[in-house]
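One protein chain is absent from this view; the other protein chains keep their places.
Take a look at subunit A:
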Amino acid sequence: MQPILKVQSLHKTYHVRVGLLKRKNIPVLTDISFCLGKGETIAVIGETGAGKSTLAKLLAGAEQAETGQILLNGTTIEDDGVRQDHCRHIRMIFQDPTRSLNPGLTIGEILDDCLSYNTELTHKQRDKKIAHVLIRVGLLEEHYHYYPHMFSGGQLQRVALARALILDPKVLVLDEALSSLDPSVRAQTVNLLLALQKETGLSYVLITHHLSLVKHMSDSLLVLNKGKVVEYGKTAQVFAQPKSKVMKRLLNV
């Protein structure tokens, strides 16, 4: 089966200026490769500073990698730091929904902006699509006119989900998107995500440090340590027979 997302040897280095002329290169990600099939979920775990969030940003197009390719459905969308398309097909949900939604605009305006920048739909079609997507994530059509401050955290995460889904993406990157929610709301959101996956064949890149969530949602697992892949395989297998030191430490065996 053709993988929907294929990542080949991504490298990313941050340049930090030290002193007046010297520059220090800090490698954040070295040689990251993985595949993700349609309707599958890959979980990325690792300690703080292992490069998880950087990977999310690279996938979503917020930052560019130095070398390496990202292939979507077999076509190259990023080659050695040159991005081809406008991140329509890979969408990202941020960690904190209270900060990732513009407080000065209504939900409808935020969603409408997304559509008008990326599609050729008319005003009427856009409104219809917004209403549709709001209902799909478990909100109401009336929430079009609400401002972000009027929602609770769990509802806001649904709005963020609606914003990601409205462009009909193929891959969704969840950067710690579920960590800020309380357990019951998190369970609701997870069920919603799984239902959506079943319905539309979405693929998820789940970046988290909740091992139970990883077990529950993901098909394959990527363990990062200091920017390197230390373990990559089927989730069940990695959990049953962890090979690397990091994974063993995470599992406490």
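Criterion: contacts are C-beta pairs under 8 Å (C-beta built on N, C-alpha and C of every residue); 3 or more make two chains touch, one makes a residue touch a chain; residues count from 1.
Definition applied: contacts and distances are computed from a predicted model.
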For the chain omitted from this view, which of "Outer membrane lipoprotein-sorting protein", "Ni/Fe-hydrogenase cytochrome b subunit", "Peptide ABC transporter permease" or "L-serine dehydratase" is its UniProt protein name? "Peptide ABC transporter permease"
Among the options A:Ile135, A:Met150 or A:Ala236, which residue touches the chain absent from this view? A:Met150
Among A:Leu58, A:Cys114 or A:Leu206, residue touching the chain not depicted: A:Cys114
Who touches the missing chain here, A:Leu10, A:Met92 or A:Leu134? A:Met92
Which of these, A:Thr41, A:Ser100, A:Ser180 or A:Ser203, touches the one chain of the complex that we don't see? A:Ser100
Against the hidden chain, subunit A presents residues 60-62, 86-88, 91-92, 94, 96, 99-106, 113-114, 117-118, 145-147, 149-150, 163
